[in-house]
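What you see is the complex with one protein chain gone and the rest in place.
Chain lettering (A and B) follows the sequence in which the chains are written, and residue indices restart at 1 in each chain.
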Amino acid sequence: MYVAVKGGEAAIASAHRLLAEARRGDPAVPEIGVDQIAGQLALLVDRVMTEGSLHDRDLAALALKQARGDLIEAVFLVRAYRTTLPRFGASEPLDTGAMRLARRVSATYKDLPGGQVLGPTFDYTHRLIDFALAAEGASEPAAQAEPAPDAARAPRVTDLLGQDGLIEASPPDEGAPVGDLTREPLDFPAERDLRLQALARGDEGFVLALAYSTQRGYGRTHPFVGEIRVGEVEVEFVPEELGFAVPLGRLAVTECQTVNQFHGSAAEAPRFTRGYGLAFGHSERKAMAMALVDRALRADELGEAGGAPAQDQEFVLAHCDALQATGFVEHLKLPHYVDFQAELELVRRMRAEHAEATQEAAE
Amino acid sequence: MTTDDDAPLLRVEGLGKHYGRRLGCAGVSFDLHPGEVLAVVGESGSGKSTLLSLIAGEVPADAGRVRFRLRDGRLADLTELSEADRRALMRTDWGFVRQDATRGLRMGVSAGGNIGERLMGVGWRHYGEIRSSALDWLRKVEIGADRIDDHPGSFSGGMRQRLQIARNLVTGPRLLLMDEPTSGLDVSVQARLLDLIRGLVAELGLAVVIVTHDLAVARLLSHRVMVMRAGRVIETGLTDRVLDDPAEPYTQLLVASVLAA
């Protein structure tokens, strides 16, 4: 006799035990430490913090350990933790002009105040597998660090261009509250603050592909990398009871500002426009891709011909979040017996009708 | 209130539009009476398509207004109608046949569905009646009844335009806007389509504003012609008069086919 399927609860518990075992791997190999992940897989940790939109290196490293290295799963853990945290308010705008620089490159000027600082970069490495890394132990002696430029003498490229009015001014800070799409439902058309938030949290691969599409003619914006800067900035916060800004600590970020063409209009002279990207830690690819897509999404505002995917904010914002995407794609593995039964019944009926019609036609 | 036969159906006054510093069109005014066909001619870039978009309310005008005589006789300013009333008017009393049929049709929906959409939009809920109305209109635009369940993607250019016409006329509109409906079609296909349009317009007593760069189209279909150049109307009059005896030097060049469209 058939008995309706039971035992979901027991099956789930067993699956979780198996997961824990698989996570640990071979017990003969030492267990990886959260400090090792945070220290030696730092770029992965940066990405989890960026897409998880929570700056906490240890938590991100722990999430990566718990997720067996699955990036999106780690972002998921961080986001689910973040959602329960109390919110005290928004920080003061970060002054990236005063950044303690670890890296700073400009593609628009060969030399500029503060100079070009390569810093720790994969650029110009030959991508040859270094088998020496497989053997643990002695590493190369640390490079002589380049003297970090004095922040005061390394102004942002966009500020330099702005002095001559060659580039649009940064929108003035009107003290309006900054939108937060994790606290308010997204309403289209979305303003730039929300668009930037969505892109910052967005999946790096998706944002990268969109940025790439603009370079291939789908919403071209003629970008130059004005500047990429990586380093630490101070975070300040104004507690209501104090009424003045107090420093909370320092934060490592990557900022990219692109300089893009703009032809002007009846009311405005031609000048350059900007695209903006910002990510936690050292996340250069993400910051650049974000800046390109940010600029593409301003097509309407700047009166440019639209129609490309990267210019379509409903398309971009609705699909850039890796958690939303992975959840909905993966939900297809949940049972759909009931809907499938409905379709099965329909197909059978239509096949029967078809057979009948064929038979009639034959007679 | 009864409608005076001499009262215009459509009244356009001082309509204008700039795109940035570029002029779309400016100072366009005309009246259109029931059953009258007005052709707007000019080179590409002369502002004639902009004018049509402004009349249809698809692009907001910078200046001027468009008024339309509603079925109750009232001459209503279109910008003062509520969005609901304006959209209802567009899908019942107005039609818009576009140059690019893929913009005027639902390409993922069958020919019957394309024709039936407006009927369902005004509340028809009887499948059989919607279907027989669609069949009736397919016959009127000379598309075989056996194509009713085919998607427009499988139709030729001429058939798509005829399907667009059926889709627009099914609710018995009084005003039809047409944007270069025959351009891009073979000459023989054009002739058949023009013949069909002329027949339907006469039979249904439609008022039409047709934008075309082709003076032969204007001559065949229209009662009056309006010549546009660089966003402005430079000459207007009865079709035969304007085409046979143009007053403006530019119109003379246009008629002599010296200017390419």
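Here, a contact is a pair of C-beta atoms (placed from the backbone, for glycine too) under 8 Å apart; a residue touches a chain by one contact, two chains touch by 3 or more.
The definition used in the following text is that contacts and distances are computed from a predicted model.
S.K.: Given that one chain of this complex has been left out, which of "CidA/LrgA family protein", "Lipid A export ATP-binding/permease protein MsbA", "Alpha-D-ribose 1-methylphosphonate 5-phosphate C-P lyase" or "Outer membrane receptor for ferrienterochelin and colicins" is its protein name according to UniProt?
M.R.: The chain we cannot see is recorded in UniProt as "Alpha-D-ribose 1-methylphosphonate 5-phosphate C-P lyase".
S.K.: Among B:E117, B:E142 or B:D214, which residue is in contact with the omitted chain in the full complex?
M.R.: B:E117
S.K.: Hey, which chain B residues sit against the chain that's not shown?
M.R.: Touch set of chain B with respect to the missing chain: 83-84, 87, 91, 106, 109-110, 112-113, 116-118, 120-122, 125-128, 130-131, 148-149.
S.K.: Please output the residues of chain A touching the missing chain, sorted low to high.
M.R.: Counting over the whole complex, chain A touches the hidden chain at residues 1-2, 4-9, 11-12, 76, 79-80, 82-84, 86, 182-189, 314, 318, 323-324, 326-331, 334-339, 341-346, 350, 353.
Just so we're on the same page, only the chains that are shown with their structure count from here on.
S.K.: When the centre of a chain is set as the mean of its C-alpha atoms, what distance in Å lies between chain A and chain B?
M.R.: Roughly 48 Å separates the two chain centres.
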